[in-house]
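Accompanying notes for the structure given below.
Note that one protein chain is taken out, while the other chains of the complex remain in position.
Just so it is clear, A, B, C and D label the chains in written order, and each chain counts residues from 1 on its own.
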Amino acid sequence: MTSSLPLLILISPLIGFFINGVVYPLKLKGFAKTDPNLAGYTATFFIFLSFIMSCMAFGHLVGGGENPHVTSFVFEWFNFGGLSIPFELRIDKLSGLLCLIITGIGTLIHLYSTSYMHDEECVGRYFAYLNLFCFNMLLLVMGANLPLLFFGWEGVGLCSYLLIGFWYTDTEKANAGKKAFIVNRIGDLGFLIGMFLLFRELGTLDLAQINLMLTNPEVVIKIMPSVSLICFSLFVGATGKSAQMPLYVWLPDAMAGPTPVSALIHAATMVTAGVYMIARLNPLFELTPMVMSIIAHVGAITALFAGSIAIAQTDIKKVLAYSTVSQLGFMFLACGVGAYQTAVFHLMTHAFFKALLFLGSGSVIHACSGEQDMTKMGGLKKYLPHTHFTMLIGSLAISGIPFFSGFFSKDEILYSSIALPGGVSYLFVIGVLTAMLTAFYTGRMMSLTFYGSEKMSHDVKHHLHESPFLMTFPLYVLAFLAAAGGFLGVPHLLGDYLGHMPHVLSQWLAPVVPAKHLPLVGVKLPLHEGVVMAGSSIIAIASYFAGVAVFKKITFISDAFGGLTGLQKLLNNKYYVDELYAVIVVNPLKKISAFAGGIVDKYVVDGAVNGLGRGVRAVGNSLRVIQTGDLQTYGLLMLGGVLIAILFIYKVLV
Amino acid sequence: MTNDVLIQVLAAFLFTMGMLVVLLRRDTIMVLMGIELLLNAANLSLVAFSKSNAMIEGQLQVFFVITIAAAESAIGLSILVNLYRNFGSIKTQSATTLKG
Amino acid sequence: METSCLLSWIIFTPMIFGLILLLVPTHFENSFRKIALIQTLVNAALATYLYMNFDGGNAGAQFTQMVPWLPDWGINYFVSIDGISLPLVMLTAYVGPVAILGTWPNVGPADLAHGVALKKEKFFVFCLMALQTGMYGTFLATDLFLFYFFWEVVLIPMFFLIGIWGGKERIYATVKFFLYTMVGSLLMLVAIFFLLKTSAETMGAPSADLYVLAKLSFAFDGSSLGAALKSPQTLLFLAFALAFVIKVPMVPFHTWLPDAHVQAPTVGSVFLAAVLLKLGTYGLMRIAIPLFPQAAHYFSSMFICLGVIGIIYGAFCALAQTDFKKLVAYSSVSHMGYIMVGLFAFNKIAIAGSLYQMINHGISAGGLFLVVGFLYERLHTRNLEEFGGLSKTVPLMAIAFMIMTLSSVALPGSNGFVGEFPILLGAFQVHPIYVLFAGTGVILGAVYALKAYQMVMLGPQTRTDLDHLHDLNKKEIISMVVLAVFVFGIGFFPKTFFGKSDATLEQYSNSLISKVSAQ
Amino acid sequence: MNLLETFPLNNLGPAEYLSLMPLFVLAFGAVASLLVGSHKEKGHQYAFGVSFLSLMIALFQGTYVLFAADVSILNETLIFTPFTKTISLMVTLFAIIAVVLTFGQDKKEGLLPEVYGLTLFATAGMILMMSTSHLLFMFIALEIMSLAIYVKVAMRRTSRYSAEAGLKYFILGGLASALFLYGSALVFGATGSLQLGFIHNFLASHPNPSFIFYFGLGLILTAMLFKVGAVPFHGWVPDVYQGASTSVTGFMGAAVKFTAFMAFAKIAQNMVFVENVAGLAWFEKFIWVVAAASMIYGNFVAIAQNELKRMLAFSTIAHTGYLLLGLYAMNLGEASAEAVVLYLFFYALSNLGAFAIIAQFEEKNQKDLSFDQIAGMGIKHPVLGGLMTVFLLSMAGIPLTSGFIGKYGLFASAVGAGEVPLVVIAVLTSVVSVYYYLRVIVYMFMKEQTADVAMYQGLKGAGVAALISAAATLQFGLFPRAIMSFVKMISK
Partner (left out) sequence: MSPVIVVLAAVSAILALTMLFARNAITSALCLLGVLISTAGIYGLIGEHLVATIQLVVYAGAIMVLFIFSIMLLNLNREETDFKNKPGVFFGAIVLGMTVFGFIIYGLNEHFMGHRQDVTAGQFTPERIAELGGNSKVLAHALFSQYYVSFEVISLALLVAVVGAVVLAKRKFD
């Protein structure tokens, strides 16, 4: 059905952006002057508004029959020479779900920010950016065609740039924002190329049409040769946005932004755009097993890689950042093996618990008056009971402790990686390893932060205080979701025991993302689903509590086992990846540009031009000598001319 | 070989000589004389041609040419005097301040 | 063919004002800018009226006016407008007031000390007006000779603008600019002679009317490179193309641009970047390609390759600069590369995209140069390393700068995307590999643009003399707002802005592609 | 049969007198101005007044009889057709401008009142030269013109530059006219006549004339090329332009060049562009080489100059090259004739104007105006600067100015005649020329004034002359249609 609902959902944060970004400053003659509360509540109101409308849209979808969707056609964006791109928004079951997540979590985080950012200056700017981000993110998920998706895709990139660099006076933070934008751009080029290829093959960029056309065998056969290329380019785009190898480097730096930003953008929503895109185009990706396996491998490796780094970090936000990268790796693993709905499932649960964890860490940092180093915390449990409680739930959820949300989604991924034809056995092993690591570093984080001895300085200790209600309330809401969210996707095995509880999510997504049937025993690895489930949960529990226990006293494993110092160093420096990139990418670029701008352009290209000029002058000067000033020389010249004339005559005649 | 040819050859020779005088002698006055010689050679061949063609046009022109020659030499000599006043010499190579 | 004087009014209004100006005594110095502003506004109004009455459905020439000029040579004063020249005329008309407002001299003692005071104001304003006449004329001329006439006329005021009110190296820069353009255009002149001769031979009477010349066809033999180079069409095409690509400028003929830009006064740079460069691409689109399609098509890959090189090379050069203005200048080189790619892709979408890109680059580059001007007028430096953290002091300027940066990195929703996306999309259908490389420009563009923004606006404040650094004043705000409106307006509603060109573009590219594929 | 039958006395009728009238007017005017010029204090004014008056009369009278029936005097010694009358009028116009230019400069430049009379004599000689079609008569006219010019050049008697220039011009000019004479003698010997028309017919009937004809023709052309100052017969040009007083140079650059080139064209048309005379093919090659050499040499050396008059002198050599290109095209295409006339006319005007400006910036008895002297002059005297810019742009062939139209017509006709390579050379060298013309503008407007050496006392005659030329330059640059169709008509 068509309705203006999607448009309204989209517009309302934009209005908020305008009010915060334009109206207030104009009224008050300046950005710094906006009252923080006013700005915060305005922004929250508008995002909440679109949350309400998303719910209404969602209501339309419920029982809306076979693949229901709400669309609103806004205007012709492009239309020339066969390239027709309407500005059209479509909410189907997948994007509806994501709208809910975005606006819901968005609302919570706005609320949280209102209190968290209260003492900053230019809060108006902050909330304007935040609203703008929501607008772009919604556009990303609601856009009915790839260019619109790309619009949102770039838009969120811009907002993350702006928000990471919110404290722009600090060069570090500004650089982080720049890095994020540029690395994303690299991915975006892939995205663009993918789009161009698609357009060349199919002549359209409308998502629904693409998926529709792919049901037609002739079309499939026609695009078969180039489909791998298309999917690969799109996947490159996804790696950029969703921080996969090798383009993940920007995400950890992105933690330079305010913590709520990290929660919203770099955990819950934006970074999952790649997953969304792949899930959205799953019929296309289905056609190319090769790229699928690439995706799976990249995902798995990223997961393990980032997870291992997370162990050795001391900055609480860095830990969470790397864990985000690793969780995204899980999602890509799921996509890679073909379990799209599982990926979306994990996307959702991850949104819950990772947002929760970030906000919690934000509350911790808030309490420790800006301190982010876990080695200067410890024993905060008694000072921050609410924060501790909620974060505990979050940590349990991410570690995959049974019956918390993370458990269901992660478990499904692990099992799909052996149960589905696309799966690979060793990826399953990597997955399990990562799960173990996840639980371990989460436990470590909790222990370093809340348990163990108090290591903070006195004045910090003096100021310790539980965060105000505005901050704890979102924590509790998210805690609930993180705890219970998993029951939307109960696997059949358990579902049968639990009174035939269905896998709600996969049924819901079915029209958009067809659910794969999981056999009871893995095909790649002869393991019964129950075994996997039990095993993984045991591993999770064990390593979580190991983590908690081990790090009561020490900060690094190497403190316990001296042999591991080297490894520790390696991990602590993130495998020196940034340094590597600096050597193989950044510096060469700098050199090339210096060479091009400094040498080639000045001396070669321009040198040729100026050389020509000088040459002409030189010729002129050398010709001057004929002009001796002696009239008889001129006479001789004349006589020479006469002779030339005669010679011409003679030559012609004889 | 008839008179005509002989005179023509003589004219040509005088012409060449005049040219060489103009080009080689460094005295401006000599140069002027060279020009006179050139004109004379031209007259000679003009007359001879018209004679050999049984015409009178050539002869008539010669009057004019001679007059012109007179006028020219008058101007030339006054320019020469002027030069002598300014440079104190009438060598051609003394008057080479304008060059390049 | 209905006739109207409107176009002539648009062309000559600036000149009329200029002549009136010459009569105003010099001691009214401060009122000259006002006169210039009025003139540009009048032109903008005229252009708007033109736009309103322009029939988007009609692909052919409109508002034609033909006055015999040199009928013996088949040359007439023949102006008309169609969908291709319409946007460019509008651009010129709207950039005019923006440039005047944005560079309004606010002469204070500090400025006087730095010699930015009103210097030979009358002549300055007169040059601006003459420049506009030349630009309008070039865009509206439908007669080849007239086109050439205005094409050269543009040079003279620009020559003075750079040479008299420019920076230290102004003389070198302006002479280079003049000569460089001259080399190309004189060869073009020879080609024009040849065209007239041919038209005289084939049609009995010589004619410089572009629509007539379009009917001519020149021998072209694409069997081998040698044969192609020998065939007359190629020679003519290259003669024209050289003139135009120098103006564009296409690597390796671009070195005049950075010098000219850096030395020119801000308003000069704005006109140069926004409009003058478009003369080149317009010439290619209007004359070189449609008149000699086979040759153009035969050499298209070469030009696309050079365009791509320009994109990447320009980006790298921009990255290397520490002079803000030079950076923007090189970014122009890079962005004009896209237009070259689009024009020579011989693909509907790409061609349309190039036309859009001409306008968009005009807006974004103009805006960026204005920002440079703001900073230079306030801090008297263009060295990026001497800025830093300014956005705390001048938030409005920061916003304006950000908007222009976004437009120049072609962010969706800004006009830049509207230009580059179709170009790349269209060109990709024909030359995927080239576009792959061109695409890297998207990344590099972000790199240097953000670098510039960061070095100026972000980071800690290094300067101590920022106390008298005042934010944008009303005039400057107005100018930037106008530009911003165009940036986002075009970014969101390209149809609204370019819709009237569709018919012409459709017909243009159809005939072009059919001619090429016929060969 | 007696003498009177052999030589019938053919008296002149009214028509003949009318068409000869300008000559009489000029001659008497000259004498009159010489006489009144001897007045002690007001000699200059009187002389100027008289000569200006007589020139004006000549102009109007010439215009009056412009479209009278063609007149041929004494079996085609003098032929007056609309064409010859028009070009005579053009020369008269130059003379008027030159006289106006001289007035007000004369004292500063140390010119005696006789200069006006001599200008009139020279003009008379020019008119004769353009109207005659008889080689010897042409020689006489040439001499009258040249003698007057020699004297004018050498007239700054206290200036050694002037004396030197006079000497060079005189000696080389004498050599040239001697060559001309001997050449015509040889031609006479080979064809039996000195009448150009007769020679034309002779060639048409004898497609294979003897070698001495070609030789004589070569000598005659050499003399003409010397007068128009083409490489390698150009040696005198820069030195004389520099040494002569500026007003004289202006007159020379405009009128003498114009006349000589017209005569050259006439000779070429009658003795060279003859169908089916295979032997004349050499002429094309020769002119090709000379034209190319002139363009290249003139432009390249002009770049290396640092003095204004000298630079213009070299540029005039280059322009001769362009004109030769037109002449070259003449035997291929018809359009070239008009193009050449137009180009010459426009160029002469701009040239006069430029020298008029220079004259006002010059100091007393100065050798030449160096670039440093004009630094910042355009700013100091905007009007003069603007006018100078107009002239320079016109010589550079930039639109808005007549120079562009002229160049366009010339090159277009050449291309029409199929001569592309030479045109390409011309075009490329003219880029070079643009450089040095711009250099003057740069100095005038963009350099800071070094020292106020250039003296300029108000708008004098020179200023008026400059204004006239500038007006013409712009007028013909923007609306050339009228004069073009006029020239087309009269050259039919």
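In the analysis below, contacts are C-beta pairs under 8 Å (C-beta built on N, C-alpha and C of every residue); 3 or more make two chains touch, one makes a residue touch a chain.
No experiment lies behind these values; they were computed from the predicted model shown.
Just so you know, the chain we are not showing touches A, B, D across the whole complex.
In the full complex, the hidden chain is touched by chain A at residues 636, 639-640, 642-643, 646, 650. In the full complex, chain D makes contact with the omitted chain through residues 2-4, 6-10, 27, 30-31, 34, 73-75, 77-78, 110, 112, 114, 117-118, 121, 124-125, 128, 136-137, 140-141, 143-144, 147-148, 150-151, 154-155, 157-158, 166, 186, 189-192, 202, 206, 208-212, 214-215.
Touching the omitted chain from chain B are residues 1-10, 12-21, 23-27, 29-30, 32-33, 36-37, 40, 43-44, 47-48, 50-51, 53-57, 59-60, 62-64, 66-75, 77-82, 84, 90-91, 93.
Everything below uses one rule, namely that only the chains that are shown with their structure count from here on.
The distance from the centre of chain B to the centre of chain C, each centre being the mean of the chain's C-alpha atoms, comes to 65 Å.
Separation between the centroids of chain C and chain D, computed from CA atoms only, is 44 Å. Contact of a single residue of chain A with at least two other chains is seen at positions 613, 624, 627, 629, 631, 635. Among the residues of chain B, those in touch with two or more other chains are 19, 22, 31, 92, 95-100. Of all residues in chain A, those touching chain B in their complex are 624, 627-632, 635-636, 639. Note for the complex: chain B touches chain D at residues 8, 11, 15, 18-19, 22, 28, 31-32, 35, 38-39, 41-42, 45-46, 49-50, 52-53, 55, 57-58, 61, 64-65, 68, 71-72, 75-76, 79-80, 82-83, 85-87, 92, 95-100. Residues of chain B that touch chain A in their complex: 19, 22-24, 26, 31, 92-93, 95-100.
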